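Below is one structure; the comments refer to it alone.
Rather than the whole complex, this shows some of its chains in their spots.
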Amino acid sequence: MPHVKPVEYDDASPEVKAVYDDIKASRKISWINNFWKTLASHPPTLKRTWEALRDVMRPGALDVKTKEMLFLAVSVANNCEYCIASHMASARAHGMSEAELGELMAVISMAAQTNRFAQGYQPALDPQFKPKGG
Amino acid sequence: MPHVKPVEYDDASPEVKAVYDDIKASRKISWINNFWKTLASHPPTLKRTWEALRDVMRPGALDVKTKEMLFLAVSVANNCEYCIASHMASARAHGMSEAELGELMAVISMAAQTNRFAQGYQPALDPQFKPKGG
Amino acid sequence: MPHVKPVEYDDASPEVKAVYDDIKASRKISWINNFWKTLASHPPTLKRTWEALRDVMRPGALDVKTKEMLFLAVSVANNCEYCIASHMASARAHGMSEAELGELMAVISMAAQTNRFAQGYQPALDPQFKPKGG
């Protein structure tokens, strides 16, 4: 159950409706998911977050499937149930196969494991890995 | 500075040397990075972790560049400095462009942001996103 | 469902009852929430944690509403559902408006986003931000 009242399309202000309409048009879908309906409790947050997400998730140097898989990986690392479910659906809708999901989960979990070793043992950074921007 | 003494190749037991040799052969490199040298303080951990990582990071349904980018994304989400540096280097070595890095970072940060909204507002899971395994 | 049996007031030892009575008196309420009832499975933990929380959350240099909003922000960052629900209720009871909640959530999510950029790109610390205690 959400901590704020979700805003349904018919009850939305014109400002919120405009965002909802853009979500539907951009995603070629006819419904608004609950994430956006709760964000609509604070309209400037809804508008800012939607526009940023829409622009970030557009195809660019990376294709949409790869972006959705990265989004899913971070959502698993952050343990966000809603986000895992919604981006699991989205990654599959953009072509992620079950074999790709299996490998994605294996990479996430391997990273979790080696991250802890590095954080626990704290190896010195090898000169070969020195950041390039310094 | 590491919390255990890194094991150099010349001081390594045959068991550890065999893993070091496999790292060099698999990666076609002539040096061992400090991560493995600290894991070598506990040889069964070194062997188990290297073999698992080697197998998980092989090309499969996902190519190596994509796997390295996923590994990097999780390492950023987990805030592991050593891991970010080593997998940043590795992802670039496997072809990640600066434009792809820019989009990768944008996706990670967008996910961090929307994850917090979902965790804070706790929208109900839409029936459309219901897990497929139930 | 909790992992230990919650201790109800009527079943409580005198030691636990004394803490429950102090919770009721300090908060001017007539019931004990489940968080404390599970902590009561280990009475020294109950007493120590309640007394620390009570003292930390007292009005001081910061007022109670601000403290509750900080508590809520950390609970969202830590993804603790029970804590989010209980401190959402408490922050509202101490006067947090829906507009303030909207801005609170926007700040939390913005921080999550910029934190990841800083952790991923690792900008050098500007001399202007150097800690004051060194």
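Read from first to last, the chains carry the letters A, B and C; within each, the first residue is number 1.
The criterion applied here is as follows: contacts are C-beta pairs under 8 Å (C-beta built on N, C-alpha and C of every residue); 3 or more make two chains touch, one makes a residue touch a chain.
Just so it is clear, the model here is predicted, and its values are computed rather than measured.
Undergrad: Since all chains share one sequence and 3 are shown, how many copies form the whole assembly?
TA: Every protein chain is the same sequence, and there are 6 of them overall.
As a working rule, only the chains that are shown with their structure count from here on.
Undergrad: Can you tell me which chain pair comes out on top for contact count?
TA: A-B
Undergrad: Taking shared residue numbers divided by all residue numbers at the interface, is the value for chain B and chain C over half (same) or under half (different)?
TA: Chain B vs chain C: same; shared/all numbers exceeds half.
Undergrad: When the mean CA coordinate of each chain is compared with the mean CA coordinate of the whole protein, which chain is closest?
TA: Chain nearest the overall C-alpha centroid, as shown: A.
Undergrad: Averaging each chain's C-alpha atoms to get its centre, pick out the one most distant from chain C.
TA: Between chain C and the rest, the longest centre separation is with B.
Undergrad: Once you find the CA centre of chain A and the CA centre of chain B, what distance in Å lies between them?
TA: The computed centroid separation for chain A versus chain B comes out at 20 Å.
Undergrad: Suppose each chain is reduced to the average of its Cα coordinates; what separation in Å results between chain A and chain C?
TA: 27
Undergrad: Roughly how far is chain B from chain C, going centre to centre by Cα mean, in whole Å?
TA: 34
Undergrad: Please output the residue numbers of chain A that touch at least 2 other chains, ranges allowed.
TA: Each of 3-4, 41, 45, 49, 78, 80, 131 in chain A touches at least two other chains.
Undergrad: Under the touch definition given earlier, write down the residues of chain C that touch chain A in their complex.
TA: Those residues of chain C that touch chain A are 79, 84-85, 88, 98-99, 101-103, 105-106, 109, 121-122, 124.
Undergrad: What does chain C use to touch chain B in their complex?
TA: It is residues 76-77, 79, 81, 84, 105, 108-110, 112-117, 119-122 of chain C that touch chain B.
Undergrad: Which bits of chain A are touching chain C when the two form their complex?
TA: So the residues of chain A in touch with chain C come to 3-4, 41-42, 44-45, 48-49, 78-80, 131, 133-134.
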